[in-house]
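Apart from one protein chain that is not included, each protein chain of the complex appears where it belongs.
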Amino acid sequence: MELIINLLINGLATGMLIFLLAAGLTLIFGLMDVLNFAHGGLFAWGAFSGVWFYGLTNSFTVAIIGAILTGIVLGFITEKLIITPVYGNHIQQILITLGFMIVLSEMLKVVFGPNQIAAKTPPLLSGSWEIGDVIIIKYRLFIILVGILVFGIFQFILKRTKIGLIVRAGVMNKEMVQALGINIKQVFLYVFMVGAALAALGGVLMAPYSGVIYAEMGMEFAILAFIVVVIGGMGSFPGSLLAAILVGLAGSFMAYYVPALSLAVNMMLMAIVLIFRPQGLFTAKG
Amino acid sequence: MSILLKVDNIHTHIGQYHILQGVSFEAKEGEVSVLLGRNGAGKTTTLKTIMGLTPATSGTVTFLNEGITKNATHHIASNGIGYVPEDQGIFGALTVEENLKVAMRKENDAARERQEYVLKLFPDLKKYWKKEGGHLSGGQKQMLSMARAFINDSKLLLIDEPSKGLAPVVIEKVMEAIIEMKKQTTIILVEQNFIMASRIGDTYTLIDDGETVQSGQMSELIQNEELKRQYLGIG
Amino acid sequence: MKLEPILKTENLTIKFGGQTAVDHVNFTMPAKHFKSIIGPNGAGKTTFFNLISGELKPTEGDVFFRGESMAKYSSVERTRKGLGRSFQITNVFPNLTVIENVRLAVQSKENIRYQMFRHFTAYKDLQIQAEKLLEVVLLSNKANAIANQLSHGEKRKLEIAMLLALDTEVLLLDEPTAGMSLEEVPAILDVIKQIKQTGDKTILLIEHKMDMIMDLSDSIMVLFNGRLLADGTPKEIMDNETVQNAYLGGLYDEHLA
Partner (left out) sequence: MKTKFQVNNGILLVLVAALAVFPFVSDSRTWTILLTQIFIFSILAMSYDILLGYTGIVSFGHAMFFGMGAYATAIMLDHFEPTLSVFFLSIAVGMVISGVISFLVGLLTLRLKSHFFAMLTLAVSGLFLVLAEKWRTLTHGNDGFTFRAPEFFKDRVMFYLLVLACLVLVYFLLRRFVSSPLGRVLIAVRENEQRTKSLGFQTLHYKVIASMVAGIVASLAGSLYAISLRFVNTSVLTMDITLDALLMTIIGGVGTLIGPIIGAGVIELAQHYLSGLAKEYPIFERWIIFFGIIYILAVIFFPRGIVGTIRHAFWKRKTNEPKVNVAPKRKELLK
């Protein structure tokens, strides 16, 4: 029983991290029709900058804020420099964002050195609680809570605020949103920056969770996020949460019971979804 | 009456196609100007060009004595031009309320007043206030789209074929609404249904093959059998 | 002798959301017949074509070609069976030459599909057929031009050449003169007349220019609000009051309400 609970918590925590990455990806895809292959690079930058800020100030709060700011700045640069020139051309988008992914992850090595870096868990969040036989690692619970919080905030923004309404309307019909007097390009930029910030947040939270960070982690997690976005339905926000949890749990249980298949199971999940339900489990309504 | 919008010899390319090849006309304040012409003549593109959705490659569009040819769509809209596209452009997953809310740029008393006004004009919208736009009937979508364009302080409405695909009874309702809205604002209407066009239009502009062929008072066109036969396939 | 209909629809219907774009249309046409479809904007003409050619699946009803139900065939299979269509929007291969555009279509008709070892220029016959077709549509002088450098009217001609290359028994022509400048229209008319005169094609044409179809068509059918309003000889249609009203947009009475 305690094993199941541990695997569950583990899977949920991983799922939430993937969700943070996938949420931005799916928003950007849904609104801008851009598949950002560089998204994982922003995640890795969040992790590295967060660890760097943490080392500097010894405050995890500063680390999180620093990572989010890094994400916002990189998001701004990416949208202006990389995405804007290739709106509407899918093949170019795919090619160029992948190229930028490489630049981002190589730049990490230039700035922070080519080696793995150890990441510490902040003292307040390290350790665990024991409830009977069940050991609950504090940090994992923290990640889950942050994930739920982020999901809640975003659901609120999307459903209840004017800007959320505009984003949802933009997903359905960009031209019409402009014809109602809204600067959709501005909205694109903000959404991209927010997506990048979410990815960076995922990165900084990931660092103490895995203990080490390395440049390639961006690509590894991006693949998981792609899988999640496909399974959840491109452009669907709740879909990406559900799929992220699914992938997180599948990974966690498989890693314990059938370790050889742990990565493969996600790919198979995606392949099955793509073949039988190419639009994903949820669809962003249009 | 003053000229609200002036379109002067606009040419528009979409991709490699030269769609508009010289469209000119004027819309006077308080009037309904109708763009006529057969399928593919360039009427819809003319509206889109005014809106900045397919910007003109040459020629000028002047609105309130200000050149808006190269302006971004959202600027043009916030300057006071409302757009009702051919497919109505309803946000399907948003409710009627939300559709109107997205459009409302300033939530002040004036806007609320206008909202009250359109809800009186289209009581159906009030009835289906919480219904998703995608589940409305064709006529209701048309009404919602018109309400949405009107709700801001739009000095000019561009309405693209409001009668398209609607049942005759509904067309009648839409027509009445346009006649009512005319009291408050200026309208440019694309319409292929000539009976409808001739009943509400003050002036007409005949477009064919992307070019203005003839403009004038609607009453003149009603008499001109030759023109109607040649360009509208009627008479 | 009664001619066996080559093309037939039974209760053909399609709904988009709440709207019925094509509403229980029943029509038949005999082989080698020339029929035009008219109707105001949004009457469902192009949608009707899409249903026949298989680009869209009907909500209800079926299309029959030579008595065979087409329901299970995709648009590709229908083309191969003999239902060829042209598009309202010009739809060619933009960066290939004119002759290559046509040759691809000829290649499809000749069923040369998966041959991957011989050079394509070795297929002299394809080239000759393609050149002949360019002659038919009066485009020989542009054979080596890149397709996207053609004028709009020339592209429409190219489109027709590609359709002819498929050598299908039925030709579905969707407004071949749409968006064309006035002086280009007669050339297209000539092309269509030439095809008609060879007498071995069944042609279904969507067109707005009434004067153009009057003397070409054997019969005319009128669509209005997705419904088949009338079907008859050009003269019958011209004299039909309901049609007049529909075109004038004055139909508020019991005819359709």
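Order of writing sets the chain letters: A, B and C. Residues in each chain are counted from 1.
One rule holds for everything that comes next: a contact is a pair of C-beta atoms (placed from the backbone, for glycine too) under 8 Å apart; a residue touches a chain by one contact, two chains touch by 3 or more.
Please read these numbers as outputs of a predicted model, since none were measured by experiment.
Of the listed positions C:Met162, C:Ala178, C:Ile192 or C:Val243, the one in contact with the omitted chain in the full complex is C:Met162. Across the entire complex, the residue among A:Ala119, A:Ile143 or A:Val230 in touch with the chain not shown is A:Val230.
Checked against the full complex, the one of A:Leu3, A:Leu56, A:Leu95 or A:Ile135 touching the unshown chain is A:Leu95.
Within the complete assembly, C:Gln115 is the residue of C:Asn11, C:Ser69 or C:Gln115 that touches the hidden chain.
On the side of subunit C, touch with the chain left out of the figure occurs at residues 53, 75-76, 79-80, 85, 87, 91-96, 100, 103-105, 107-109, 112-121, 123, 126, 149, 151, 162, 166, 181-183. Interface residues of subunit A facing the missing partner chain: 35, 37, 82, 85-86, 90-92, 94-96, 98-100, 102-103, 106-107, 109-110, 114, 219, 223, 226-227, 230, 234, 260, 263-264, 267, 270-271, 274-275, 278.
Following the convention adopted for this analysis, only the chains that are shown with their structure count from here on.
Centroid distances built from C-alpha atoms place A farthest away from subunit C. The central chain of the assembly on a C-alpha centroid basis is B.
Mean C-alpha positions place subunit A and subunit C at a centre distance of 49 Å. For this pair, subunit B with subunit C, the centres built from the Cα atoms lie 32 Å apart. Chain centres here are Cα averages; for subunit A and subunit B they lie 43 Å apart.
Residues of subunit B in contact with two or more other chains: 134. The touching residues of subunit B, when paired with subunit C in their complex, are 16-19, 38-40, 134-138, 161, 163-165, 167-169, 171-172, 192-197, 209-210, 233-234. The touching residues of subunit A, when paired with subunit B in their complex, are 162, 165-166, 168-169, 172-173, 175-184, 285-286.
Residues of subunit C touching subunit B in their complex: 17-19, 21, 40-42, 88, 90, 94, 148, 152, 175, 178-182, 208-210, 225, 247-252, 256-257.
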